[in-house]
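The structure appears below as structure tokens.
Heads up, one of the protein chains got dropped from this complex, but the rest are sitting where they should.
Presenting subunit A:
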Amino acid sequence: MDSTPSSPREHLSSPVTRAVLRVQNAVLAATREFLSAQGFTELLPPVIGPVTDPGARGAKQVDVDYYGHRYKLMTSAILYKQASLTAFDRIFCIAPNVRLEPPETSTTARHLAEFHQIDVEIAGAGVGEAMDLAENLLPHVVKSVVTMPELVLLRRDVDTLNAVPNGAFGRRTHASVVTELHSLGHEQNPDGEIDWQAEVLLSSRATQPFFITSYPKGSRGFYDRESAENPGVLRNFDLIAPEGFGELCSGSEREHRYAEIVTRMRETGENPVKYGWYLDMVREGIPSSAGFGIGLERLTRYLCGLENVWQASAYPKLPGVASP
């Protein structure tokens, strides 16, 4: 399989792309079915706003001239997800995101400048509840697609998908993963995000999806809640797919207290003044919550067994590559 997208016509009319997009369609239908049955309301997320999620590693946001105001295309729906809990207790959205990732990520096989997230937020929930939901949602989606003939066409080894357990995924802390990586001779920064090579390494050694929990504070955005018992550690998680496919999902219990959010904004180098509307809402009170975002194209790539995540997009945009 080519490592870069072909022309739009060639890509869209290829039997592989058609099969992948049908699987993606089934993923969305299964996700909506599952979450709706659990009492979630689907909201349509905003595309632009005065501010967006700053928690994307080294990626530039896209500025939009909004009647003379500097607006941003959404890099994630996180701020709006928290705000939306003032309307409904359980919400989800299929959110488009744009992140101008560093060009080096064009060769990771798992970064797109434009992608979608299945974004879920639950009022009053802790990190455990969000993880429970994610580990129940994923098997539901897997079961919904595993018998599709498209997977045969894509030559996906479905034995590994059939081996995905019904919940109770493995859980490992960031600290223990760092220790393991060091023992494998990989120089992982203990204060930071699990790097891309390490993630592939861990994912390749796994036979089932698993969670990495409790990331250090300097690795994530201001909205991931810090543990009261274990300062410097966040109440968050990533869900890692097996077979080398890497991260599918990030989530956390959210910080919702005003003073803590302002302080954490400074710790993440942000200037609180630009978050005016969000901080006004937080100051007046928003519900505590937990939630997660699943990368739709990454999930599709995993389910279809694709070499590259761009194959899971109708109009793929690789970082640094100008394409339709």
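Annotations for the structure displayed:
Definition applied: a contact is a pair of C-beta atoms (placed from the backbone, for glycine too) under 8 Å apart; a residue touches a chain by one contact, two chains touch by 3 or more; residues count from 1.
We take it that contacts and distances are computed from a predicted model.
One subunit of the complex is not drawn; among "ABC-2 type transport system permease protein", "Glutamate synthase", "Thiolase" or "ABC transporter ATP-binding protein", its UniProt record names it "Glutamate synthase". In the complete complex, the hidden chain is touched by one of A:Pro216, A:Gly244, A:Pro287 or A:Gly305, namely A:Pro216. Checked against the hidden chain, the listed residues A:Glu135, A:Glu193 or A:Glu247 yield one contact partner: A:Glu193.
Considering A:Pro15, A:Gly39 or A:Pro103, the position touching the chain not shown turns out to be A:Pro103 (whole complex). Residues touching the missing chain, restricted to subunit A, are 57-61, 100-104, 189, 191-193, 195, 216-219, 263, 266-271, 274, 319-320 (touch as defined at the top).
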